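Note that one protein chain is taken out, while the other chains of the complex remain in position.
Take a look at chain A:
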């Protein structure tokens, strides 16, 4: 019961593809971002309606039911999720998309003819499965269900090589025979490769991996378009693959490193250099009252937020502290490292939620020269992004990453949960610096106490 001719179908798919391009374009600028996202959603809706009207479909009630189930699960989670868990959720959606692409390709195997189409089937299954398993590990790392440190075991390099070679061989067999048995094995190998690819990635690099896997899923979707002979899938998938690649590179360069270094760094070993033999050196810790005095009588305070702030949900408290200090005549700014938190731009989103005005958020290049005229730098739950090891110790995994030069400040206050090193797992020399004061505890607790103490002054 096709209500639409092939021509109309193609034109409507074209319209949807244009919507996706406009969506990505819109999302690249703050002014148009929200509209861009809505245009994308409109394009997707148009495409789904089109497919129902154009293709000869059986099982329509069941399909509608599955769509309802998917929406009923995803929409409420998306609306309610905490800002801190946003990266996990994006990774999760990416993973299920990759999984869906792999399943679609496998189901189409029986209907596929011609070597190129079969190659596309194999590619979709493999890349989709890699993306699914990789994203699952990413979610587990971000949720801290498993360790956030790189997981490496002896001989991992060889296991990985073996898995990739086996996947390619099995893929070849699938192309040659079209057998479902081999295809299932291929799916399993894809999952193994995805697992091995992401396990050795250190926590701080996880956001970049999400972006990379996002590009992978895009490519899998594009290949599924070849399998199904559907131009919209080809265009949408390729768009995501291409823009995702650019985005991954942009994110990686914001951290001062190459994508291959992130993906394969841990295989080369020595990545957590300097993380051993530490923590029994003396540090200066203090109490909320002293910190309050330092802040309240400073002329200029720069706040450096990090993941600890997000975890503790302290964004509203810190916004209030900033307002209170400003009311006392202190000049307050927030210094935002491009990769502070667990995804690039994480801190901007978090502070925007707490109504911190956009103008008081300073980007790294703008704020770095100002640190030497800053009386107090308040580092809240950030570590790696202010670690001078990025400049001074070539062995450190974060070496070369541009950092916020808080060591230039006159006094530095760290609000930290413990002496535990940051997500990258390296010691921060700055904690032992004589001008550094530490205030241990949950970021929100500490901030509340400091705020109370400032108000009591």
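In this text, a residue touches a chain if its C-beta (ideal position, glycine included) is under 8 Å from a C-beta of that chain, and two chains touch if they have at least 3 such contacts; residues count from 1.
Assume contacts and distances are computed from a predicted model.
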| item | value |
| --- | --- |
| Chain not displayed: protein name in its UniProt record ("ATP synthase subunit a", "Aspartate carbamoyltransferase", "proton-translocating NAD(P)(+) transhydrogenase" or "Branched-chain amino acid ABC transporter permease") | "proton-translocating NAD(P)(+) transhydrogenase" |
| Among A:189, A:240 or A:451, the residue in touch with the chain that has been omitted | A:240 |
| Footprint left on chain A by the chain that the document does not show | 16, 20-21, 23-25, 27-30, 33-34, 36-38, 40-41, 44, 47-48, 50-52, 55-60, 62-63, 65-67, 69-71, 73-75, 77-79, 81, 83, 86-87, 89-90, 93-94, 96-97, 99-101, 103-104, 106-108, 111, 116, 207, 210-211, 214, 217-218, 220-222, 224-247, 250-251, 254, 338, 343-346, 348-349, 352-353, 355-358, 363 |
